[in-house]
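Every protein chain except one is present and positioned as in the full complex.
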Amino acid sequence: MKLHEYQSKNLFAQYGVPIPKGRVAATAAEAREIADELGGRVVIKSQVLVGGRGKAGGVKLANNGDEAEQLAREILSMEIKGLPVRKVLVDQGIDIETEIYFGITNDRSARRPVLIASAAGGVDIEEVAATTPEKIIRVHVDPLLGLRDYNVNDLAAGIELPRIHWKAFGQIAHGLWKAYLESDATLAEINPLVITGDGQLLAVDGKVVLDDNALFRQQNLVEMRDLDAEDNSEIEANKFGLTYIRLDGEIGCMVNGAGLAMATMDMVKLYGGEPANFLDIGGGASEEKVAAALRIILKDKRVKAVLFNVFGGITRGDEVAKGILAALKEVNPDVPMVIRLVGTNAEEGRKLLAEADMITAETLSEAAQKAVEAAKGA
Amino acid sequence: MKLHEYQSKNLFAQYGVPIPKGRVAATAAEAREIADELGGRVVIKSQVLVGGRGKAGGVKLANNGDEAEQLAREILSMEIKGLPVRKVLVDQGIDIETEIYFGITNDRSARRPVLIASAAGGVDIEEVAATTPEKIIRVHVDPLLGLRDYNVNDLAAGIELPRIHWKAFGQIAHGLWKAYLESDATLAEINPLVITGDGQLLAVDGKVVLDDNALFRQQNLVEMRDLDAEDNSEIEANKFGLTYIRLDGEIGCMVNGAGLAMATMDMVKLYGGEPANFLDIGGGASEEKVAAALRIILKDKRVKAVLFNVFGGITRGDEVAKGILAALKEVNPDVPMVIRLVGTNAEEGRKLLAEADMITAETLSEAAQKAVEAAKGA
Amino acid sequence: MSILINKDTKVVVQGITGRQGSFHAERMIEYGTQVVAGVRPGKGGEWVLDGKVPVFDSVKIAKETTGANTSLVMVPARFAPDAMLEAADAGIPLIICLTEHIPVQDMMRVRSYLDQKGVRLVGPNCPGVQTPGECNIGIIPGDIAIPGNVGVVSRSGTLTYEVLYALKNVGIGASTCVGIGGDPINGTNFIDVLQMFQDDPGTDKVVLIGEIGGTDEEKAAQYIADNMNKPVFAFIAGKTAPPGKRMGHAGAIVEGGAGTAEDKIKALQAAGVQVADHPEQIAELIKG
Partner (left out) sequence: MSILINKDTKVVVQGITGRQGSFHAERMIEYGTQVVAGVRPGKGGEWVLDGKVPVFDSVKIAKETTGANTSLVMVPARFAPDAMLEAADAGIPLIICLTEHIPVQDMMRVRSYLDQKGVRLVGPNCPGVQTPGECNIGIIPGDIAIPGNVGVVSRSGTLTYEVLYALKNVGIGASTCVGIGGDPINGTNFIDVLQMFQDDPGTDKVVLIGEIGGTDEEKAAQYIADNMNKPVFAFIAGKTAPPGKRMGHAGAIVEGGAGTAEDKIKALQAAGVQVADHPEQIAELIKG
């Protein structure tokens, strides 16, 4: 789950990280009011959960309340990469001397948190990493010890931060660490961390991504969730304990198990089709779950055929088949359905499904081929 | 540093450990008032920092306000093991069903915290450990992980705590752990932890010993310090960065280094004398420190001779001697002084001191022998 | 021969009184696995599965009483980190954790602690480990694999069943099948298992089933090139997965251009590994 810039920065501020004065506004009038409060010179920043909003015109500088209102109105009517802008952050204008990148994330291969900093801040850090990797300083933190001062010293020395800023940087580092730790973030990022003309350090932009698996203990943060930024079908799938990801093809896929679901998509592609989605129905296949999954797949009008691939292991194949039949009756799809059922009691299952006017297959290859053909014929 | 029972229990209560209703009183009238508030049936407990106050008559049961006042008056006029009783804790009377011992301390040889529990609570746990060690359950806690629920389960299972009490016991364990951890305790002990007639768990008595080395970060707790319970000379010595411990003999000892100070005391004893104190003046020997140490030693009127044993290593012997001479001039002692000075520039130092009417010695043996003789002659 | 588990393995099931725990423990016993104990705090002294398995209050007590040497963790995600720490603290040398959805920061702490204790963890978010004919720990169906000389290691569940089943259908059996799990931070990686297979005299060929996300397959390829002389066959799932999306498994995500199926396949092929176009093809490739 991603937090908006203003949510991220407010979170950081709670942990003592200094941020520019500013507030979020949902209307142009509010933006004007905030700009007037802040003395006129402000930045109007669209709050959308995608990157590249600056290039898309979603960040503008205003010199007074009039300009702020005008620009806020423009931005609030935009759509950036398909997402409507519903809020803008109105921040005081900052006199920027230097821009630093500073983030904390989980290093998968080191299996520990890593602090990342670069004196070349303000731009896409992945680009810096690709072109001038020596400008990126990484310091790992032991997960049982937590952040220590010496970790911060290594980072500050690495980016050659002037000594005069070490103390402020240390406080920001500890604040960012606590924010990362206590909100179960997978990314807590300040970019840029600005050194202002008068020598202050300020987190001018912020980004937080939370670990979806830890949301059960982050109720306060879950309330900040912006459902606008998420696919409706994915939200719907989540409710039923399904994992659904919309793709661009025409063959709907319903599979038990994430790895098998990916492999099924790959097979569709291999035989000349395009998968319309990733969908993992997980272990077992209750009627309710299968029906919900079918509804979600068929809501996508591009879908020309549905491919079921179920490895009946723990769950018996005949029971899976019955679940599917019941779901079909409820949803009543008008596209061809191909099913491949293997494992325990698969034979019985296949018989039940053949009677129900489904195309059956023995192997995954056969199933994928039949689904691609069926989609072409539909 | 030790906390009183009422201080310990209040600390525990801050971490969610249930304690009996009650308050501390400095006068008999206050005790009556508290007893009346609590419904009459109360326990009056002397608050002194020594063990065995129950056997000494410092804990009494009262059935009403009159009795409470009377007993509080008696207890407040007592002295227990040389310490005056200045306060009593007035606690509601508890209907005790079972008494459990529960403590957390630092296991020196395992180098980690240890939870200790016993179903045979309410009595001296060291006695239980000595006579029926199988009744003591010990569970170590990893210092980097902190207390985990399974540690508590092992403990509860070990003392065969009835299942119905596991949840309450778990909360108490986590509370006691947090108290131990956040106050830098070397001991946090509930004895007895009582199961009442109506099935509640209550910490009826409590004891906390703090790590003196961690007091710099425990300002709130330092304010609870009861100087009555400590030796005046030891307090005075502390102010000068000296470690002084009063003993029962007649030969005052002043030594640099704790190990050497103990060895010096042992030598005095070996040659038929008795040391009057342990005193470590630490590294170096500034005039100010030596003078303070001398004053403290000589305040003890039983002292018949003073033995200096200084290994001038880092500090040069002549400088040590000068410090001692200046201190002698200031304090002007009327008992014989024996000094043994070795190491860097010891020769020069010894010459300086011999002129100052001090008995000098080359070896520790010789010094101890001379001090014992001098004390007998004095 | 086999790796990790065999007929002498004694299993304690943490979470045996749960719906999943009791169901799968029963299957494991039917398979012939020695399930010697279950753990459920506060339920010590009870017996479950028709009196076949005693329940203890803690892993420590279970181990002391039954000699269990492997723990299967099947408790909910919020309790799983402590369950693994408990097993490690109790001196269990092998922990197999099936639990899905464990927070990443918890897993980093757990893994760090287990490493310091020298404890091997398989999983989390894995189907378990099976040595066909001897011992089955977890939820891999018992009837889809036969004993044999092919070692199987995989980040996936049902995709692995698919491969085992395809192998069985052409008469090829497995020495041991290890599901290492689909989480970004896990206990045992490909290289750990490849090394065990290379050293296991009962394993002649190895199947590696990978997927998008991370660089473990690339590292495995390097290891294979440098250290293995047994033939390795592979399948990588997720060629069609879009970047920036977690494909069901928390670890299956292409991020910042890294972790694509193409990169992994190239690396494996460069290491001499035969990479199948689809999972069923693995069986054909091995049959040769």
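Every chain is named by a letter (A, B and C) in the order it is written, and numbering of its residues begins at 1.
Keep this in mind: a residue touches a chain if its C-beta (ideal position, glycine included) is under 8 Å from a C-beta of that chain, and two chains touch if they have at least 3 such contacts.
Computed from a predicted structure; not experimentally measured.
Participant: Quick one: which of B:R111, B:K239 or B:K301 touches the chain that's been left out?
Facilitator: B:R111
Participant: Of the residues B:G40, B:G93 or B:G343, which one touches the chain left out of the display?
Facilitator: B:G343
Participant: When the complex is taken as a whole, what residues of subunit A touch the one chain not shown?
Facilitator: Residues touching the hidden chain, for subunit A, are 142, 144-145, 148-150, 153-154, 156-157, 163, 166.
Participant: Going by the touch rule given at the top, which residues of subunit B touch the chain that is not shown?
Facilitator: So the residues of subunit B touching the missing chain come out as 106, 108-109, 111-113, 126, 142-144, 181, 184, 186, 211, 213-214, 216-217, 243, 245, 247, 255-263, 265-270, 274-275, 278, 280, 283, 311, 313-314, 342-344, 363-365.
Going forward, only the chains that are shown with their structure count from here on.
Participant: Suppose chain centres are the mean of their C-alpha atoms. Which chain sits farthest from subunit A?
Facilitator: Centroid comparison gives B as the farthest chain from subunit A.
Participant: What is the distance in Å between the mean C-alpha positions of subunit B and subunit C?
Facilitator: So the centroids are 54 Å from each other.
Participant: On a C-alpha centroid basis, what's the spacing between subunit A and subunit C, in Å?
Facilitator: From the centre of subunit A to the centre of subunit C is 28 Å.
Participant: Taking each chain's centre as its mean C-alpha position, how far apart are subunit A and subunit B in Å?
Facilitator: 57
Participant: Specify, in ascending order, the residues of subunit A that touch 2 or more different other chains.
Facilitator: In subunit A, 144 touch at least two other chains.
Participant: Mark out which residues of subunit C touch at least two other chains, giving numbers and ranges.
Facilitator: Where subunit C meets two or more other chains at a single residue, that happens at 113.
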